[in-house]
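Provided herewith is a single structure, encoded as structure tokens, for subsequent inquiry.
Complex shown without one protein chain; remaining protein chains in place.
Then we have chain A:
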Amino acid sequence: MNFFKRAWLNLTAKKGRSILLILVTSAIMLFVLAGLLIRNAADTATSNAKKSVGATVTLSANREAAFKKMHSSTSTSKSSRPKLTTSPVKLSDAKKIAKLSNVASYNATVSTSANAKGFDAISTSTSSNTGGGMKGGMGASSSGSGDIAIAGVTSTSSVTSFESKSSKIMKGRGITASDEGTNNVVIESELAKEDSLNVGDTIKMKATTGTKKTYTLKIVGVYKASSSTSTEQGPGATDPSNSVYTSYTFANAIKGSKYKNTADSVTFTISDPAKVSKVKTAGNQLISTSKYSLSTDDSSYQTVKASMNNVKSFADKIVWLVAIAGTIILALIVILMIRERRYEIGVLLSLGESRWKIVAQFFAEMVMVLVVSVVLAGFGGKFVGNQLGQQLVLQQTTTATTSSSSGTTGQPGGSGAPGGSTGSKPSGNMQGGPGSSHTGSVAASQKQTDLDINVTVMDLVELGGFGLAIMFLSIMLASGGILRLQPKKVLID
């Protein structure tokens, strides 16, 4: 009969002790598994975030350089007040950057405004001029722009407010690349409701600049912007419901013929957020940096990454703390067990059994206990992991939201055109509108930080490995008693 069979006989003969050992070990394994599951889920969430949250690089006019130029001309000519002159982004430059590796797609954004003709823009008035309230039309009249804010885009699906679901297509469809050169438009649901407009209807808008031509647009979709976005408008902004999306070509046409094949900004979506700076460096070599600048925005990814790193770090601490505490607890239990079984050890030694085989018997017993405990922990691990993981994520997301929102509240908006671009820097005449990039990224991070906790065979194998290490260390710590034990002292003295 080898030590394995002795171990088995001992465990089955002393059922009460074995059950207690299994319960203690299961509790230790349960927390180790919960830690491992959270850590693995955080890893998966981070890598998923890499794929889905993405990061962006925005090509826009170099306002810093433009301001410098303006200031230098101020000092040279004192006769007239110089104007800030920014160059619109050439689409040819954007296409060069789009060809770089790691650039998944791009979205050109052109913001302008026009006056509604044959339908009424929504006007807003508030009794207070503090906070986020605004007066529709007031901003337009004071700045000389129209009452309908037009956001020309390549595709609405690439607009952050749509990506983050703060804006949703309710009827019809959004603007796509195939709308280039058309007068198709997506309007806000409140505007549609007030003017009894629907998909398929046509509306007219009159340009406020250039030829002041009147354009007929076909409604291809109706979107709904989340009400919270209106609070982010600043003074002078038109009502968010007056924001419409068209193809960037139409927005350029409204602005005038000199804006053909240009954009206020172009946002490139990067397939691997880790490569953002690489793309930026490569992109800077393709453009005139005195006129244009490339800015990066991987805040969504960084938010998710930071949040997941915190969760992962905490999970790591759980694993190690439980492993160390478990080793100490089990070592103490084994030490007590060895003291209790000195007589048995003495008998085995008197029969000529080697000490390492006695240690091996204790180890085999603990491994048998471990196998049952791992199975039990496997059943409970998912539940504990889910509870603990969601609590951690909630804590992390709350922290992220608090820190992000503190940086966005109270920012003044523009004259009412929909922003929605993922670009972090506004272009020359970029106007605020529904959906801010920062809000979008936080919403995205909240979505991405949901932990998908599942117990896989690999998790159980990893847990078994941890368990074996804990058992081995416990037995090694406790085996001093066996190695020092003199059979004469136990059996005769």
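The rule is short, and it goes like this: a residue touches a chain if its C-beta (ideal position, glycine included) is under 8 Å from a C-beta of that chain, and two chains touch if they have at least 3 such contacts; residues count from 1.
Here is the rule we go by: contacts and distances are computed from a predicted model.
Going by its UniProt record, the hidden chain of the complex is named "Abc transporter, atp-binding protein" among "Tryptophan synthase alpha chain", "Rieske domain-containing protein", "Abc transporter, atp-binding protein" or "ABC transport system permease protein".
Residue-wise, the contact with the chain that is not shown comes from A:2, picked out of A:2, A:178, A:211 or A:309. The missing chain lies against chain A, touching residues 1-2, 6, 9-10, 13-14, 343-344, 346-355, 486-488, 491-492.
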